[in-house]
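Below is one structure, written out as structure tokens; the observations come after it.
Just one protein chain is left out here, and the rest sit where they should.
Entry: chain A
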Amino acid sequence: MTEPDRGPFGNEPSGSVRLHEVPGGVVLVVTGPLDLSLAPRLRREVLRAVRLRPATLVIDLSASTFLASVGMAELVRAHRTAGAGVTVRIVAAGPLLLRPLELTRLTDELEIRSTLHDALAEA
């Protein structure tokens, strides 16, 4: 399988993280593989989002295609560092994303919802 050109350092992310403000919170939409190259971007966007002091911070992985352990580490970090008053929820469905979260038992700790609608409904 050929990979797209990922820059001279081989680490240009092939995905993206976009911040959207919605009523009741902030949504970070992750597209593409949440891997070594994209994880630092997610970390930056989480910091940005937290500065907006949302009631709910949703990290939406519905459009992500791969969750590497480095990505899971960022989810834990977001959950633990968002601070009091910010509820962090993860949107993930399907074995591609859920299996790694189950194997590491992060499902015990992270608030995972299957749709963005659900994640925001309880806000």
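Definition applied: a contact is a pair of C-beta atoms (placed from the backbone, for glycine too) under 8 Å apart; a residue touches a chain by one contact, two chains touch by 3 or more; residues count from 1.
What we mean here is this: contacts and distances are computed from a predicted model.
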From "Protein serine/threonine phosphatase with GAF(S) sensor(S)", "Cation acetate symporter", "succinate dehydrogenase" or "Iron-regulated ABC transporter permease protein SufD", the hidden chain's UniProt protein name: "Protein serine/threonine phosphatase with GAF(S) sensor(S)"
Sites on chain A contacted by the missing partner chain, in the whole complex: 1, 3, 8-11, 33, 35-36, 65-66, 68-70, 72-73, 76-77, 95-96, 99-100, 102-106, 108-109
